[in-house]
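Every protein chain of the complex appears in place save one, which is left out.
Presenting subunit A:
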Amino acid sequence: MDSKNTNDWLFEITPKNKFFSLNFKEIWQYRDLLMLFVKRDIITVYKQTVLGPLWYLIQPLFTSITFTIIFNNVAGIKTGSIPPFLFNLGGIMVWNYFTACLNGTSDTFKSNASIFGKVYFPRIITPLSIVISNLIKFGIQFGIFIFFYILFYFRGADLSLNISILFFPILISFMGILGLGLGMMISSMVTKYRDLNNLIGFGVQLLMYISAVMYPMELIKEKLPKFGWIVEYNPLAYVIETSRYMLLNIGSISILGLLYTAIITLTVFFVGLLVFNRTEKSFIDTV
């Protein structure tokens, strides 16, 4: 390197005046940090617990049981030939991945303020690590789903695979990206206006009811024709409905709906990335 040349600067620290700057080369350089963050997220959760990683399974199982009792047995929602428990488990599993990504990434700046205030690394690493570590948790939950699937199959339930299951990973990545995008947006805004924090807690809960988690999408159109559009315009509902179609061969698949979901997902993701990118340079002064 010709260091004598005074114009030969390696990099420059300047005010945040660029509209968008994302240094992919730099993110790639920090890939080890990404993996270490993932490892940290996974192992610290079950350190000093008796049940360890089993906790990842207990929550969806008990939620599924509760849903089955309340929505299927008490309220009488029909799931066709599919055992209601499996129906609920499938929906909850996918829904959980979304909420885990959203909740995890939405306080990126606030919960990492002490690290961000002391050391520089591409901030995007943190929300990315959350999405990846949640994917691993999702994998564990998917394992228990397969276990019950086989169990129900051998007990004579009418289950059949759908060839579209090959696209299931893409569907899950939609869920992850949507959670990441929304989370990044919220995390950026929370740095300045903490009000949003209060909104997320119950907002996510309400969102579940319009995302076709515990009922088939058809049902809401049939029973509440006036408000069916709320579910129909919710991209999350399509992902959940489609994932049940892929896994359990139940419900419908709508190419148009999926296209709509894909467009919304990518838009949300890029807007989130943009807002996040703008915030990461100045947030330490406002948080």
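Throughout what follows, a residue touches a chain if its C-beta (ideal position, glycine included) is under 8 Å from a C-beta of that chain, and two chains touch if they have at least 3 such contacts; residues count from 1.
Here is the rule we use: contacts and distances are computed from a predicted model.
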Worksheet item: Considering the UniProt annotation of the chain absent from this complex, which name among "Integral membrane protein", "Acyl carrier protein", "ABC transporter related protein" or "Substrate-binding domain-containing protein" applies?
Response: "ABC transporter related protein"
Worksheet item: Which of A:F116, A:F174 or A:Y238 sits in contact with the chain that's absent?
Response: A:F116
Worksheet entry | Option from A:Q48, A:S160 or A:N198 whose C-beta touches the chain left out | A:Q48
Worksheet entry | From A:S81, A:T267 or A:S282, residue that would touch the chain that is not displayed | A:S282
Fill in: Residues from subunit A at the interface with the omitted partner, ascending
3-4, 6, 8-16, 29-30, 32-33, 35-37, 39-40, 43-44, 47-48, 114-121, 192-193, 281-282, 284-286
